[in-house]
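Note that one protein chain of the assembly has been removed; the remaining protein chains are unaltered in position.
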Amino acid sequence: MKGARFDQLRTFWAEFRRVKSGLVGLALLGVFILIVLLAPWLSPYSQADKRWRDMTYWIDSPRDARPLWVNWFTSRKYTETQTINAASSKETITGSGSSTMRIEEMEFPYQYKAGYPPNDIMIKLGVTGRSSYEVLIVRPDGKQMSYRGSTTIEGAQVVRLSVVETLASRVYAALAPSEDPAFAAQKDPTQIDPMSALFAKAQPGVFTNPVNVPGTYTVKVKLALIGPDAKLDTSQVLVMGGVSGILGTDDGKRDLWSGVVAGTKWALLLGLLTSLISVAVGVIYGVASGYFGGWIDALMNRIYEVFTSIPLLPILIVMSAVFKPSIWIMILVMCVFFWTGPVKTVRSIALQIKENAYIEAARGLGASHGRILFRHLVPQLLPFAFASMALSVPGAIVTESSLSLIGLGDATVVTWGQILRDAFGSGAVLKGVWWWVVPPGLAIAVMGMTFAFIGFAMDTILNPRLKTR
Amino acid sequence: MSEPILVAENLTKWFPVKRSVGQVLRGNRTWVRAVDGVSFSIEKGEIFGLVGESGCGKTTTGKLIMKLLEITDGRLYVSGEDVTHVRGRALEKHRRAVQMIFQDPYSSMNPRFTIRDVLMEPLEIHKVGKDMKEREAWVREILNEVKLSPPEEFLVRHPHMLSGGQRQRAATARTLMLNPSVIVADEPVSMIDLSTRAEILHMMRQLQRELGLTYIYVTHDLSTARYFTDRLAVMYLGKIIEMGPSGTVIDRCLHPYTQALIGAVCEPVSGKVNQVKDVPIKGEIPAATNIPPGCRFHPRCLYAIPECWEEVEPKLVDIGGGHMVACRRHEEIERVGAAARTSEASLGIRRATRIS
Amino acid sequence: MAMERVLEVRDLELHYFTRKGVVRAVDKITFDVRQGETLGVVGESGCGKTTMGTALLNMPTPPGRIVGGQILLDGLDILKISEQEIRRRVRWESISMVFQGAMNCLTPVYTIEKQMKETLQQHREMSKEEARTRMKNYLNMVGLADDVLQRYPHELSGGMKQRVVIAMALFLEPRVVICDEPTTALDVVVQAQVINLLKDLKSQVNLSFIFITHDLSIEAEVSDRIMVMYAGQIAELGTSDQIFGPQGPAHPYTQRLLAATPLLHKEVTELAFIPGTPPDLVDPPSGCRFHPRCHVVMDRCLKDEVPLREIEPDHMVACWRCFHE
Partner (left out) sequence: MYWKYVVRRILYAALIMVVCVFIFSALFNTVADKVMRGQIDEQVKGEIVQIQKSNRGMHPEQLQAIRDQRTAQLYAQYHLNEPMMQRIMYRTLSSLVFNFGTSTQMKSLAGSNNVNTIIYERIPRTLLLFGVAAVLDIILGVWLGLVKARRAGKMMDRSTDLVTMVLFGLPLWWLGMMFIMLFAFAIPIFPSSAMHASPPPADALGNFLDLMHHLALPVITIVLFGFWGRAYITRNLVVSTLQEDFIMSARARGLSERRILFGHTLRSAAPPIVTMSLLALVVSIGGGLIFEGIFSWPGLGNLYWQAVQQNDVPVLMADLMVTTVLFIACLAFLDLIYGFLDPRVKVGGKA
């Protein structure tokens, strides 16, 4: 008996193998499953799933960065994001006891390779205890600008050069002499873009039409550690580039590749779970309705019709808006409306099978309803059930992402819909931030396609009439 | 005469017709009178034929005997026990005693089952046999019985890997699994090629002799019924209108409907090409929801007189030799028909063959 | 009988190209149809008789293809002319067909009138009145009332639909009408009525019928000549008297088939049967295709393919036993 079952599977597989798109679908599904399994190794931010909305987790990555590979296609390159460790450091100790002060002098050389200037430079000083600092930037042409932290701070120091206002004026001060004097006189020092000017050639137009100069820009940091307990661990300079990671980042600095990878898990999970539950319910409902017939069938038909008369997404929107469900409840609610999918077909197939004499023969032999349903009817419907399961996965994923898009998703998980919502909400579409909008949508589409390929392939096997040869 | 093994008394099956809301409110109830008071008794070891056109209720009668349908009215006795409304244990017993062979060999077995699964199913349902080994041995024995040998070769096959004839053998094997006493065979050979038809009937008859089975042979084909059955009942619109020993019913039929049926049969003898067939009947069969008053055959009958629709329906009466007919004018018909019959009987000439 | 030959089929070959291999459904068959006769084609399921019928209209169902032979209609080879020519000169104009399962042969969304008129107009220029009269005439001829014209197919019973289809097959007055199992799905009484109708029509109109069925008894009722097919080939071809007469058929297959048919008015204790199953036409047996099931098989039957030869006037047989060499 086991052998026979296996035999049927083998013939099914032999048929399936002939449909190329089905094989492509299976391969893609394999890729998605691999992505889920290898997520910790694939994504640079391994906690992306849990800390997607935790802004502190993303502090180290650039904002609004394009994907790395954009540079392969543009003539003017975007700066890559990179971390620079101290090239040299020098320690001087003054005073003793409670008035001990250690001066750490560190140099961070940055090789700037022309193209667009970095978005930002962030200096991270891993300090325990009290400290104050001074920053000096030396350009390849020798021009320098310095900046001193205004107060003494307890704990780690993080300096983001782009938002330090005084830096703008220092840059201005250093470069204004080279600028066209007439222009320089008009310009408000705080209105210049410090980052582009910092990396621009000192010549007229440095503020308005900067020509970026490649070379070594050195960030020199002088850190004063105050008190005997103050210690310095590691210090780094992060150059926030215009490109980062496989898919870039969003305006919350989140790495989109990590997001898409994390979303894969949820898409697969909610898609498969929803389709599994709803198809199981639908198949059993349809089989029972067709098999029992009579008033049971009539009643079940009425219930079915009520469910199919309710537009799916609107009711889900209102339910989500009112009850604010978690993703698990959402899956359950989707099932409540998704189960109707296979019912009609299953019922008509069941009616057809029921007409076969072997059902009557089984009854004549004294088989119970349960035996007939689960030994004769349901097994025949399994291939159809698998096909309709495959075909209802994309629906579930799209429904979830639609709900997320409108702001009703479960905010504690990262789904592709959530990413798209953030993108749409922050105007990415209107600003043309394509690397934020395209990947999650494409992921939904490809996953949908994966299951469509598999489902349609099974469908052609099941409907020999549609075969063209 | 031995003890009757199966007795049907006024067996009736009415199906309710689906009604619109309006009809429900007006209290109209219409029924399809599929089987409308059928009585017969079958002796052990007999082959009893039920013949008629589609929709005459012959298959429904078979299913009532199988108790696949609830009996609306009347009584059914098997081996002297009333099984009309049995349930539970008694129904289980009935299921083992009465089995059925279905018309379509292509649909009477689950295509996903192997022959082993098919034959094991009755044993599993009724928990017959101590273990798999005993069951399997029994399955092999039965397969040999129906000449599907060697059994090993057939056990692992799916129904679609068998020919129509082999499938019907397997279906027969299934009915034998539980040692039944009565087998209802519903058109067992009508969908099988002519060349193998006789083989199946031959096998069935052999089994009947060896195992002492009783058959109820349901068919529309008078020729095989004549060949295969001992006794024959002709049904029209849910009622038996003529019954008796097969040879008598066919050669000396008295009911106008039986005459029409027999006239309609084609036979492979020469010289008929330029003859118009004599089918003494008019109109089409009425719906079973709307059975004509009086004799239900009168609208199509060429012999009908006002009495036929004005008075009550004629009962089946025995006119000697177990030949029963339900027609008020059977005596006149017999007188008219006697002359014509002699010529018809001469058609059954033995054919010589060139070889062998 | 030296009647005019309406249709001559020469070495017709039709193969189905399936994944399993080439199925030789019709394998080099040769026969003719004469003016005013009914030619019966009989055989078990899968012997190629229906396929042969559709081939005569040059309308094989895919994946089938006519791969060889000639079909001569009054001397014109219809396999050589264009699709448009076939449509104009052959289909329905010269050869019409009553398909198996005539219930499904009427388009469900049109009234009978529309379907009949459409066919008429495709082939004949005639006024509305003329068309109407003609349609009514033919419907009356098959025993139907005029009001059938306004009905949709689903409003008619099986027997009525069968009659409509027959009326349609006749009303262009073709040379040949192919009837493929026209009575199989019908009840005995209705079947007899349809047979009577065909007999009646045959006496009224002078055209030829090809009557395809699996039931020898029906052939005995309607056909002047009978062609017995086995495994895509002709086993025997003879007149009704030759096949059903006291002498009996010549081919062992026909003999056995006939002996397997029970007779109504005769007490028969044992019926004959043919052991085994029809062969797989992807890989048919060598020599005579019937040899594995034959009860009088000889050595020669296994080796040599057997030709169809005339053993007496109008009687052709493909059996080594019957040839006296």
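Which chain is which? They are A, B and C, in the order written, and residues in each are numbered from 1.
To be clear about the criterion, contacts are C-beta pairs under 8 Å (C-beta built on N, C-alpha and C of every residue); 3 or more make two chains touch, one makes a residue touch a chain.
Since the model is a prediction, treat every value here as computed from it, not as a measurement.
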### Query
Which visible chains touch the chain that is not shown?
A, C
#### Entry: Listed residues C:11, C:155, C:270 or C:299, member touching the removed chain
C:155
## Note on the structure
Where chain A meets the left-out chain, the residues are 21, 305-306, 308-315, 317-319, 321-322, 391, 393-395, 397-399, 401-402, 405-408, 420, 424, 429-430, 432, 434, 437-438, 441, 444-445, 447-453, 456, 463, 465-466, 468-469
### Task
Using the touch rule from the top, list residues of chain C that touch the missing partner.
54, 57, 59, 61, 87-88, 90-93, 96-97, 99, 101, 104-111, 118-119, 122-123, 152, 154-155, 165, 168
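Throughout what follows, only the chains that are shown with their structure count from here on.
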### Task
Report the pair of chains linked by the most C-beta pairs in contact.
B-C
### Query
Using CA atom averages as chain centres, what separation in Å is found between chain A and chain B?
70
### Whole-Å gap between the CA centroids of chain B and chain C
32
### Query
In the complex formed with chain C, which residues of chain B make contact?
53-54, 163, 165, 193-199, 201-202, 220, 222-224, 226-227, 247, 250-251, 260-274, 276-277, 279, 281, 284-285, 344-345, 347-356
### Query
Hey, which residues of chain C end up touching chain B in the complex?
38, 44-45, 157, 159, 187-193, 195-196, 199-200, 214-224, 240-241, 243-250, 252, 255-268, 270-275, 277-278, 293, 295-296, 321-322
### Query
For chain A, which residues are in contact with chain B within the complex?
1, 3-4, 8, 355-358, 360-367, 371, 376, 379-380
